[in-house]
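Missing here: one protein chain of the complex. Every other protein chain is in place.
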Amino acid sequence: MNALLERYPDEVKAILARYPQEQKRSAVMPLLYLAQRERGVITVKDMAEIGELTGMEITEVGSIVGFYTLYHDSGPRFRVQVCTDLPCALRGADEFLKRLCENIGVRVGEPTADGSLVIEEVTCLAGCHHAPMFQVQGDGEITYHEDQTVESATETIAELRRRAAGGQHE
Amino acid sequence: MPVKMVNLTIDGQQIQAPEGTLVINAAMRAGIHIPVFCYHPKMEPVGMCRMCLIEVGRPVIDRTTNAPVLEADGTPKIAFAPKLETACTLPVADGLVVRTETQKVKDAHREVVELLLTSHPLDCPICDKGGECPLQNLTMGYGPGQSRFLIDDKMHLEKHVPLGELIFLDRERCIQCARCTRFQREVVDDPVIGFYQRGRSLEIVTLSEPGFDSIFSGNTTDICPVGALTTADFRFGARPWELNHAASICTHCPVGCNLTMDVRREARSSGRTVIKRIMPRQNEAVNEIWICDKGRFVHHYTENEQRLLQPLVRKDGELTAVSWDEALSLVAEKLQGVTLTTLVGGRLANEDLFNLAQLTQALAGQAVLYGEMAGGDLVQQVGLAPGSNLGEVGKGTAILVVASDLHEEAPLWWLRVRQAARRGATLIVLNGRPTRLDKDAQHVLRYAYGSEAQALANFLPGQALEDPAWSAALHAFAQAENVIIFYGSDGLGLEGTAALAQVAAHVLSGYVGRPNNGLVAVWPHGNTQGAWELGFRPTAELANTLRSSGAVYVAAADPAGDSAILAEALDEAGFVVVQELFLTETARRADVVLPVQAYTEREGSFTSGERRVQRFYPANIPALPGPRPDFVIAAQVGQRLGLALEARAASLVFQQMAQRHAAFAGLSYQRLAEVTEQWPKIDRRDLYYGGTSYQNTQGMGQTLALLPLALPPLPRLVAAANASKEGALRILPINRLYDRGALLRLSPLLAGRMAAAALWLHPTLAAAQGLVEGQRVAVELNGRTCELEVRLDENLPVEAAFLPRSVV
Partner (left out) sequence: MSEYVLLRHRQIPNLNRLEVYQANGGFGAFRKVLTEMQPADVLNEVKTSGLRGRGGAGFPTGMKWSFLPNTLWPHYVVANGDESEPGTFKDREILENNPFQFLEGLMIASYAVQANLSFVYLRGEFWQIGKQLERCIATLERAGLLGENILGTGYSLRLVVHMGAGAYICGEETALLESIEGKLGQPRLRPPFPAVAGLYNRPTVINNVETLTNLPPILANGAGWYRSLGTEKSPGVKIFSLSGCVRRPGNYELPLGSTFRHLIEELGGGALEGRRLKAIMPAGASSSLLRVDDRVLDTPMDYESVAALGSQLGSASVIVLDDSVDLKWLLNKTVHFFKHESCGKCTPCREGTYWMSHLTERLVLPGKAQAGDAELLLAVARQMQGKCLCALGEFSTMAVTTAMQLFPEEFAER
């Protein structure tokens, strides 16, 4: 039983249809996003199912998950990813991250106590001219938040945590 | 098509190499060693470790005239590229000038080694690879004396990661060369290990169930250029330099892989010398440098403490230990004046079979081969001709595999057939159910079980079929210059395989005698073909034969263990003598049990399915006090009957054999021990190039001559009525690599991989029978009831259920 196919029959078919018929393996990345959509993580079972759909060994699917940083095999629902790469850092991103973490009361890379969210450092997101900036990954989306202050970021995070507490997935 | 030769210069040497050759290999052939880590001559180059950097110069070409620019002295002007290039990815080209020994190159080698070592734990003193480690050797040869990397900065990673129960990974030692993952993907098409993460965090993982689920996994430990991958049985077992080596041949399938047994005295075994590991030995005509895991790990049964050590004789109903003399005399006495049946298995060596055959003949007995597959007599006439080599087969050759699952039955043939297909051979797979080989075949054809021979008969000259798949396959087959047929016993017994072999022989009759043409039988054992060569024949009437025998002489077979019917028949037979390693069901029923040596303890020769006769040698282990080689026992029985049988040495038995049997004419132990130069060069001086597989110095064997063609006329082909009683479920046996045979059961390492005692069915058939997945059913087979688990597989045909043959 392929649960992924059962849950998203149309999406799976549409994804497979994008690539040449004999190149099913190309669909592995979009399928991984699909598997990650609801829970923010990709389980070993998901990998096996995607392997089935793309004709790959489960280990090969796992390798893809491991290589790319936007796929996760564990972790909280939301990831607040602050760019601290050179151009942003030149405009105060390191200080911004430090103060934001103090404000929220977490350390970088460690999920909040309610397990809803983690603040992470990431490399350049192509938002250098709007530093400090971060992206939020969760619920199958990625949204950019630019020209941020610690206050605005704190508010965004509070909103995410409210969403997580309410349990509602979009 | 003649290959174009290219002229180049390496380190001042003028070298000629076929177009397309990589510089690394051209240099190697010329005796110039360029260090490598990721490159392996059996795999596509990837150029990732950057160890093989060289300086490359190319002739300067005048753009306007397209002619080479010349120096003042008339030699071509050479422009050296500013950047070093990788010798492992660069094809030779005319006029190329390569330098491997300049300061720039030496610096690069030193620098790459230093970089590699920054992440390496340098734990050579406790590493299994120490002593045969490419990294160690190349560090000594090319590396810096000292690293500038701070030891405290070293990354610490897990050191004993089981990638399954056979292979362990030391993450710290891995140098990310990807040889292992590439082998699994490219060579054996089992990408069950892979990289996880990236950059310096790259690590090898497996998610398969069971872990590292590949029957070729052991080979990765041979080509791993560091001690990252080790086998469960050798890790922490010994240092390579403490080992003694002996050449051997695997007896567990008809391929006849060349092995090297490494032995050492062992404290854990109270100072006894034991086999520490089985390694592949290079034979490019047989197994190249690979072996399957069964061949590598199964030998542990030879050390099992249940081995028989003393002759046993039944006294007052009990098997009682006696002296050899008493036992042999009793046997000799009892064999006289009765109808004798000698029943042998395909594990015996040629020499054993020869002496047993002589004995049987002298006593006017019947020489019976135990097994359910026929056709070896035809293979003697239409088998692969001398000079054949599957490794050289490609375009222009059609390979037809019928009624066999090569991956399970003869793993190295699967590998070589698959590679032949990739080189351009036309691969046709004809079977009643899907097998692993389908994936590599251009033509996959199906038949209904029972009509195998009819299906194969379509390949007789002049046949035409409308079905497009068939017609395409027949056409491709007819176009081929060379034709090789592998036939097996998938779902078949003696009758079915006999018919199949006959048809195959007729299909091949126009091709016989030319190299790379002929019939190969996928036998269950390593020397089944040898038994045919030496006169043993299977019989469909085995139970009756046994029952009516005054004496039964069994060697290397366990009929009573396999079948209740045969067990009963044996009980009814007169005197029963059994030569065995273990107290099998058959031995338990015997009047005399004679303990034999295992193939690891003695010498002899085997005849592979390709009819290559190859010698095996005793490992340097002190012989167990009691057991004797089968041929010696047979000879000693014979001697007591006044027969001139040879017991002194296997080589002398072979001499007699060569005199008696036309196919063996001209062969001798000396000739079997001949070696010719092989490519890739595997000599253990340059472990970094080919890995730790052993060089072949003890013999590559000789292929038997074909016997004169005298084919029986084609039988009238009708679908065999092997469907069972009306309404009853039809159950067909299939062959599995890790079968449930006695020897495998006694090899603890492979226990976890044993073929399940299960009944496989198509869901539709299961539903019709009222069976569900996982259910346990009692099945009556060969007079015995066994309990099997129901497994569903929608790829199977609906007509029958399947189970591993050895469960039967």
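Descriptive notes on the structure:
When the chains are written out, they are named A and B in that same order, and each has its own residue count from 1.
The criterion applied here is as follows: contacts are C-beta pairs under 8 Å (C-beta built on N, C-alpha and C of every residue); 3 or more make two chains touch, one makes a residue touch a chain.
If you're wondering where the values come from, they're calculated on a predicted model, not measured in any experiment.
Only one residue in the set B:11, B:111 or B:438 touches the chain that does not appear here, and it is B:111. Within the complete assembly, B:195 is the residue of B:142, B:168, B:195 or B:511 that touches the hidden chain. Residues 37, 45-51, 53, 82-84, 89, 108, 111-112, 114-116, 118-119, 148-150, 153, 155, 175-176, 195, 197-202 of chain B touch the missing chain (whole complex, contact as defined above). For chain A, the residues in touch with the chain missing from this view are 18-20, 23, 25-30, 32-33, 54, 56, 63-64, 67-71, 85-87, 89-91, 122-129, 135, 141-144.
Simple rule for what comes next: only the chains that are shown with their structure count from here on.
The mean-CA centres of chain A and chain B are about 47 angstrom from one another, to the nearest whole unit. Across the interface of their complex, chain B is touched by residues 44, 47, 56-63, 66-67 of chain A. Residues of chain B that touch chain A in their complex: 190-198, 205-208.
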